[in-house]
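Just one protein chain is left out here, and the rest sit where they should.
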Amino acid sequence: MRQLLNGNEAAAHAARLARVEVLASYPITPAAPAMEKITQFIAEGSLKARFIRVESDHSAMAAALGASLAGARPFLITNSQGLAYMSEVLYHTSGLRQPVVMAVVNRALAAPHSRFPEQGDAVAQEAAGWIQLFCENNQEVLDSLLQAFRLGEDEGVRLPVMVNYEGYIQSHTRETVDLPQQEEIDGFLPLMRRPALDVANPMAVNTVAGPELYMDFKYHQDAALQQAAAVLEEVSAAYARLTGRDWGGPVAGYRLEDAEVVLVAMGSLVSTARIAVDALREEGEKAGLLKIRLFRPFPAVAVRQGLPAARAIVALDKNIVYGVGGALGRELRASLYGHASVPVFSYILGLGGRDAGVADLAQIYRQVRENMVAGLTPAAYQWYGL
Amino acid sequence: MELINSLAAVPDTELFTGGHGGCRGCGAALAARQAMKALGPRTIITIPASCMATIGGSGLTTAWEIPFYHSLFECAPAVASGIRAALDIQGIEDVNVVSWAGDAGTADIGFQSLTGAAERQENIIHVCYDNETYMNTGGQAGSATPYLAATPDTPAGKPTPRKDMLAIMAAHRPAYLATASVAYPLDLIQKFQRAREIEGFRYIHILAPCFKGWGIKEDQTVQLARIAVECGLWQLYEEVDGRRRVTVIPERRLPVREYLRLQGRFQTMDEATIAALQAAVDRRWQEVPS
Partner (left out) sequence: MAAKDLPLVPGARPGSMAAAAAMERIREQRPAIDKEKCNLCRECLLYCPDAALAIAGGEVRLELRFCKGCGICARECPARAITMVPEYAGDRGLVGEE
């Protein structure tokens, strides 16, 4: 069934279709409407779930974690300040291997105060042990969220998943979204109960781990996270068989075969870059696009395989890791190091809602092309659009 | 429900077993042991960062016979809310969900999630085991630390009085509210029995001395928990629907001076301050129906 939905509505429908059982969320702009839509589903009876009207984001994550530990399928939504405030609980959730799914409606972190889109909030949690997916449009928001439950709950993974889409650009913009049938999703996402807190089978969770244990637990956790890339391939393929929509695995290429200059992006910039690539191709440019769908674990192998003909790579980052540069730029260089000597031109753009449109990406492309032809070594990173 | 009226009627089963990592004479461990006699095996407990979070679970061993989760410091009542929601959705009804926190996990860093859960009237029991300091980090002062108590970060005595958590929690109009002391195990056990039978948000505040923080000897834990009641500084009562009932009227009344002078932490308190405290306690006692 096709409907015009904004990103928040798409996320809410995903929660409904996944039959989430516990919703714990604390209002924050521009994520709050997604939460309100789900509470509306609960009120009208189209979703049987308990809403916990928590007093803070920290408690939202804590309540979702408690619900997961007790065997339910929880869901929550947040961003920016709320996500930063949850940070401590994010680590508990991954360390305790709970497959909690959360939508993150990316927004810039203060200060200075901003409520506009940017991916720095998710990037700041890159080491928290969560799987992180980024979506380019609202259909992907819905589809990735549904896939996220199956991915996180996979026996070999058992980890929490963040599904990212940008504030306003996605959360408040309507697009056509095809909604799968409930029965289809029920088959795709069977409910598995694996309570850690169970009076029938008691266990003490999060006992103090000394130096003789802590590191081994972390080894297993990291190994499970590494599994997520391969499992995402399987989950995406299964989802494609069900719905006909294939978002690919950890990365997806666009016009890459003979591409010499490749734009690399995640989130809404991907759709923008797609149009830019088409326009550049019209002009005879050998432009291509590599979409990063999975940011954590970072799919280094898939990235290398995706860039066969590249002579220059353009990392487009809507985030800044202060003193280092863009997260994608850093990851791309690390992924290629020792494998290919392709220069990575790293751009910081679109922070705090600053426009980054098709013309901007085309301009960046031309800059990079010139530098490449001139054989210039890329700067560590540059700010675009100041 | 039959109230446990004699020590002989207390179940033998230990749900917080021996072998735990608490210090000798730990009042916190004692409180948990006593309470578990009433709560029983169909209980899920979550305890935030504190002595009690760590002493019952180390490495691959635990003293808990029931499901236990050592949660983050700020959020045990929120975790408990999530657990309750998960049980509700699964149709599991006869399980007690307990968040059990120290005085910091209750009155300070844990207060935000506590007031939230209380206001929502979550169907959980929150227990504060109160040793009046931050023992797990070395006994620093918190809002529950009494006036003039010396701690590592208030060496000259804490300059402000203790936060009145019972008044604060009573203002949330909980379904049940009670004080308890590890020196009165039957009273404590009965309160947990009554709390179990009531639905909604329940708050139980247990005085659980810590010899290290209080400057007493290891064998004085129970003695001080008793004298606190006998001198009137710690009243044992319960409130159902806001109606207070004093549950223990001590056989003897002791001056507060006796309680204070037994403890190393009140050494800087002068006689005038003690007299003022005594006067305040006397005023409070006049309100108690005998």
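All chains are identified by letter, namely A and B, in their written order; residue positions are counted from 1 within each chain.
Simple rule for what comes next: contacts are C-beta pairs under 8 Å (C-beta built on N, C-alpha and C of every residue); 3 or more make two chains touch, one makes a residue touch a chain.
Everything numeric here is computed off the predicted structure, so don't read it as measured data.
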Q: Would you list the chains present here that the left-out chain is in contact with?
A: A, B
Q) Of A:Leu47, A:Leu83, A:Ala204 or A:Ala287, which sits in contact with the chain we cannot see? A) A:Ala204
Q) So which of B:Leu3, B:Leu60, B:Ile249 or B:Ala279 would be touching the chain we can't see? A) B:Leu60
Q.
Please identify which residue in B:Gln220, B:Thr247 or B:Gln263 touches the non-displayed chain.
A. B:Gln220
Q: Quickly run down the residues of chain A that touch the omitted chain.
A: 95-98, 158, 196, 202-207, 209, 213, 216-217, 219-220, 223
Q: Extract the touching residues of chain B with respect to the undisplayed chain.
A: 7-8, 10, 12, 14, 16-27, 29-30, 33-34, 37, 56-66, 182, 185, 217-223
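Simple rule for what comes next: only the chains that are shown with their structure count from here on.
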(Q) Averaging over Cα atoms per chain, report the distance between chain A and chain B in Å. (A) 43
Q. Mind pulling up the chain A residues that touch chain B in the complex?
A. 21-22, 24, 48-50, 52-56, 58-60, 62-72, 74, 88-89, 92, 193, 195-199, 202-210, 212-213
Q. Which part of chain B faces chain A closely enough to touch in the complex?
A. 41-44, 46, 54, 56-62, 64-72, 74-75, 77-83, 85-90, 95, 112-113, 115-116, 119-120
